[in-house]
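Only one protein chain is missing; all other protein chains are in place.
Here the chain labels run A and B in written order, and each chain numbers its own residues starting at 1.
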């Protein structure tokens, strides 16, 4: 299996990552984000620091208008309540109708069968991008049952962990940036998902977009961890690093197999 | 038109701004704030750093009790959901009954016709203060239709932008403090609206209150931007600057036409 994977693993250059970052800053994409209550503020600040423009309404009457006029949609399933359940299909339909990429982050599906069932239904719509960790992947696709079909149909999976892996029908990426201190701040994963959604709006090769977005976010985390004294100071430092990230930063740190 | 405006533009002195700031710190006004989920934490921290006391419940059963016993009410229309829709009229009625100033921040009405219609209804109640930007103003009052009637009836408009303008029947203010980095932090506008609401509770001339509150908040943003390395560190620095703001800070920075 490692041979097969190695054969299809794509290279990623610092120049490409930087080019896509510049496109995001140039386009200032609107990213409509239905995310959990814990992650909303930090996610909005991550998008703004990156150069994107967040909107976060979950009201049934409004969500289609916001999602339809945005450049990308992110659905994060943390704190999944009835308001969000009502909003999500409307938002996806509006984003699809507008031709905008849809990303799904099935947070904690491994801890809630109800949520797992809901996420399985959502995935049937064939999102452009799914961000999750290995435990969430296993909960959704036991023994990987069903994954290949979705990949073959065009969905890109960004499986995060100590090593991050982007899986897609056009090839895989293996990425190793990031810092353990990031896991001591709530919603870093959720906020990172928003960066991927923003990148997906500037590059039709969603696997490449995901690889670049994840690298940018995790490199920001590394720069922040080098400057911070703990998880508290990590947050402002991460936002500053994202805001100021240069080609030199990416060249110095990018770890892509 | 510029001649007319110039004729009614009021002067604002650093001493007056500082005097009202001291009044807020002395009174520690309770500001009940119904605001969007993204802005809640930052807005509460801005109010506390200023010297005010926030409360933020949106529960239908409780909101009248909180709003009626507070010294000011702020309604912000970001993430307008059903719970908030139910709470808002109850809160306004209770604040009015208690004789406390009502401020409205019609966030993003230019991106949602449903929200714009809702805001138009709310404005008919004749709030003391409305904070919005030029795009939101145009969405609510196309070609300024209806603005003058509200102003004549006593509503003060704080129209924010590169230059901020306070419009009222007793005269206008033109203000130019602030820093571009503030726009790279989510909810700075919303939190600034809460400062205006707090100031409205210590000064019956609401236009003067709005001018002073906006100046204090934007000067804090300037001080923070001078100390920060990006939008991440701007947030704690802004709160610290607000907390420590002195007459000297205001004298050094106030830009009021």
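To be clear about the criterion, a residue touches a chain if its C-beta (ideal position, glycine included) is under 8 Å from a C-beta of that chain, and two chains touch if they have at least 3 such contacts.
Note that the structure is a prediction, hence the values are computed from the model and not measured.
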*May I ask which residue of A:79, A:120 or A:176 touches the chain that does not appear here?*
A:79
*Omitted-chain contact residue, chosen from A:11, A:114 or A:153*: A:114
*Touch criterion as defined above, residue of B:24, B:58 or B:195 at the omitted chain*: B:58
*Using the touch rule from the top, list residues of chain A that touch the missing partner.*
36-39, 41-42, 78-82, 108, 111-115, 183-187, 228-233, 235-236
*So which bits of chain B touch the chain we can't see?*
37, 40-41, 44-45, 48-49, 54-62, 65-66, 69, 83, 235-244
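Keep in mind that, in the parts below, only the chains that are shown with their structure count from here on.
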*asked:* Nearest whole angstrom, what separates the Cα centre of chain A from the Cα centre of chain B?
replied: 34
